[in-house]
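Of the protein chains in this complex, one is absent; all others appear in place.
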Amino acid sequence: MNFLKKYASYAFLSFSVFPLSVFADWGLNLPRGVTPFSQEIYDLHMYVLWIMCAIGVVVFGAMFYSILVHRKSRGAKAANWHHSTQVEIVWTVIPFVILIAVAVPATRSLIMMEDVGDADMTIKVTGYQWKWHYDYIGTEVDFFSTIEEKSNSARRRGSNIDPFEVEHYLRDVDNYVVVPTNKKIRFLTTAGDVIHAWWVPALGWKRDAIPGFINESWAFIKEPGVYRGQCAELCGKDHGFMPIVVRAVPEGEYIAWVEQQSQARALASEQKNSRNILARTRTDQ
Amino acid sequence: MSEAAAHDHHDAQSTGLMRWLTTTNHKDIGTLYLLFSLTMFFIGGSMAMVIRLELFQPGLQFVDPQFYNSMTTMHALIMIFGAVMPAWTGFANWMIPIMIGAPDMALPRLNNWSFWILPFAFLMLLSTLFMPGGAPAGGWTMYPPLVLQTGDAFPYLIFAIHFLGASSIAGAINVIATVFNMRAPGMTLMKLPLFVWTWIITAFLLIASIPVLAGAVTMLLTDKYFGTAFFSAAGGGDPVMFQHIFWFFGHPEVYILILPAFGIVSAIIPTFARKPLFGYSSMVYATGAIAFLSFIVWAHHMFTVGMPLAGELFFMYTTVLIAVPTGVKIFNWVATMWRGSMTFETPMLFALAFVVLFTIGGFSGLMLGVTPVDFQYHDTYFVVAHFHYVLVTGAVFALMAGTYFWLPKWTGHMYNETLGKWHFWLSTISVNVLFFPQHFLGLSGMPRRIPDYAVQFSDFNMVSSIGGFIYGASQILFVVVVVKCIRGGKKATDQVWEGAQGLEWTLPSPPPLHSFTEAPDPSSITGGNR
Partner (left out) sequence: MSNTNADYYVPHSSHWPITATVAIFTMFVGGASFLNGGEVGVYILAIGLALFVYMLFGWFGTVIGESEAGTFNGQVDISFRMGMGWFIFSEVMFFAAFFGALYYARMYSVPWLGGEGSGAATNQFLWPEFATAWPLLQLPEAYAFSTFKETIGAWGVPFYNTMILLTSGATCTWAHWGLKIGSRKHLIAGLSVTVALGIIFVIMQAVEYGHAYNELGLTLNSGIYGATFFLLTGFHGFHVTMGTIMLATILGRCIKGHFTHERHFGFEACAWYWHFVDVVWIGLFIFVYWI
């Protein structure tokens, strides 16, 4: 009986914690994100997760039933069979079918993600140790983005600054990546020294930034807002300290921002026609 | 020195330290492997404790980022190459000759060599902690160009890997020659205990994958010192090429770490269920299938590097396919328990925990295999949770199970069952407190390999660290049990466990120096396939 209690608590640990992860707001689960892709893979994630839970319930259920019932202390006598071709075929085929049910929607999402064609604008993102550079292709806008000063001093060893007191600790930068909503934005990721990875969870993907090569990805942000992420590939000592902040704004605001950026750079020998900016940044592959 | 060589022709046995340095006996060598592995487990575990300590709360309290990265890198290299792989070879050395009715391993001197490489290779690797520029800090995956920024440690890292590779290959060759050439008459292949089967297949994985790793790190070496451009786009190469070569080794490697575990669990569950293993031959075929598939899934570690679509699809399909043969194994174990007559001594407890927790790790592995979702999971703590479930509650738990299972055979004494149970329960509960929350951390956005994190990750990190400290401390109990058992305790019978089957239980506990100087009687051989 003592055993029973132990197993019960053990079973509790294995089973009950898993489904908890569906309570998204508790910081337990993937964010739903703000792009069609992120929402699609959120659904895919939940779908696969539930399948895993279901398999878990069946397999562990059978196992624990057996552990509880077929024990010597309860007088169970061991059977002597050890083989059944039929059963074995069944439990080879069923998982196979389940896998097909997983692979089909996964294939669909993947094909969608890889279709970078027909973008409205292009941003080239270059990772450096330890900052990001953004280049808005077809405009004069390009800038570096580094971890914001308050976090940067708080994170030093012996700084005596409480991280909880710093707003957006390690998740804030000096220059935000401003992008328009409801536009297909093509991101070109590359790097200047070692490999980095550009990742904003709300967009639904991360992509490695490989020195010497360019990877293409895209996002279509539906809701305005500030979305935070960070470098996701080990890139040396300050890998943990190269955050990313994307600010999605309505188109008009974006155009104004680009214009203001261009002026601030004082690079403009010729004046920009604000209405044309989007058209000019449109780059078909 | 030359006198010792002369000994080879006589029956004299060296004594003292020389005995251990020069031994060709499979049991001595097995013991050396196991003790070495335990030492490395503690060193690697201490590094994990540094990691968990630093991650206990946000902000940098104890170590600098560079040193933190060294800790993760060294932790992983030591655990994989120093703790788990040598432990399996230790089990192989002790058990395979006994299980197949052989006098010793096929190539005893080579066997000694495979072991003694290890302390020297790790001496090289650990000494890098004290070198200018610090220990390697580019992750155990050693991706260029980052790893090329390593300081003086760099060539030592590369050579240590070459050295360890030589040891693994020699060990694998020995296992193959032993199993294929040294079986007692009547011990047909389909009668081999599953531990032997899983080890042969592991040996093939080793021979086919370790040389590829050696090639990969050789290219790193020439890229750094001899001007080659394998991994530099400027010269027509590609950093990602390293990842392909590395993971062609790396993925089979993870099955190298787990297949012998499957074998051990397949020995323990029937013993304590007092019922023959269900589906022996499908177990063998499933192991083969896993091994085969393991060579064509490697790029699932690289879904985010920007492969062509066809590649991503191919690797997704093959990856999830591994669930089928692995599932067969899980189901067979459950079917073995079904209608058995189970008792729950410590080895059985660890084996049962293995089945549940490894499966959970397998489930998260399957989720990672779904390419588009891996764009989110990749390089987060979700991955860390996945692989610690398969490695710690998988491989390490099976090691614990196997140790408790055969310890009475090795030492001739029963271990202390009460302490064993304490070790089990403390470990099993704390290891889940340690690694389960890491799933949540990963999903909610915490990347791996960072020494400091945003404050919304604080709670789960603290929970995880507390679990880690308890788990770590519990392992001291394991050492206590083992040491007590070596030094004394109730005399073990030959049979040890009521339901035990197989040749090893026909020998006395502990077995004599030379196991089967006469091949066992074929009719006494009851293999797995009945």
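Every chain is named by a letter (A and B) in the order it is written, and numbering of its residues begins at 1.
The rule we apply is simple: a contact is a pair of C-beta atoms (placed from the backbone, for glycine too) under 8 Å apart; a residue touches a chain by one contact, two chains touch by 3 or more.
Everything numeric in this text was worked out from a predicted model, so none of it was measured.
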Shown chains that the omitted chain touches within the full complex:
A, B
Based on the whole complex, identify which of B:39, B:141 or B:228 touches the chain you can't see.
B:228
Filtering B:113, B:140, B:285 or B:505 for touch with the omitted chain leaves B:113
Residue touching the undisplayed chain, where the options are B:60, B:98 or B:124:
B:124
Taking the full complex into account, what residues of subunit A touch the chain not shown?
124, 188, 190, 212-214, 216, 285
Could I get the residues of subunit B that touch the absent chain, sorted low to high?
1-2, 4-5, 7-14, 18-19, 21-24, 101-104, 106-110, 112-113, 116-117, 120-121, 123-124, 152, 154-156, 159-160, 162-163, 166, 169, 172-174, 176-178, 180-182, 184-185, 207-212, 214-216, 218-219, 222-223, 225-230, 233-238, 240-241, 244-245, 248, 306, 308, 514, 516-519, 521-522
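FYI, only the chains that are shown with their structure count from here on.
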Could you work out how far the Cα centre of subunit A sits from that of subunit B, in whole Å?
30
Quick one: which bits of subunit B touch subunit A in the complex? Just the residue numbers, please.
58-61, 63-66, 69, 137-139, 143, 145-146, 149, 232-234, 238-240, 273-280, 282, 304-306, 309, 312-313, 316-317, 320-321, 323-324, 327-328, 330-331, 334-344, 352-353, 355-357, 359-360, 363-364, 366-367, 370-373, 375-376, 378-380, 425, 428-429, 432, 436, 439-440, 443-445, 447, 449-458, 460, 530
Footprint of subunit B on subunit A - complex, ascending:
3, 6, 9-10, 13-14, 17-18, 21, 27-31, 37, 40-41, 44-45, 48-49, 52, 55-56, 59-60, 62-63, 66-67, 70-73, 76-84, 87-88, 91-92, 95-96, 99, 102-103, 106-107, 109-111, 113-114, 154-157, 159, 161-164, 168-171, 193-195, 197, 199, 201, 204-208, 210-213, 215-216, 229-241
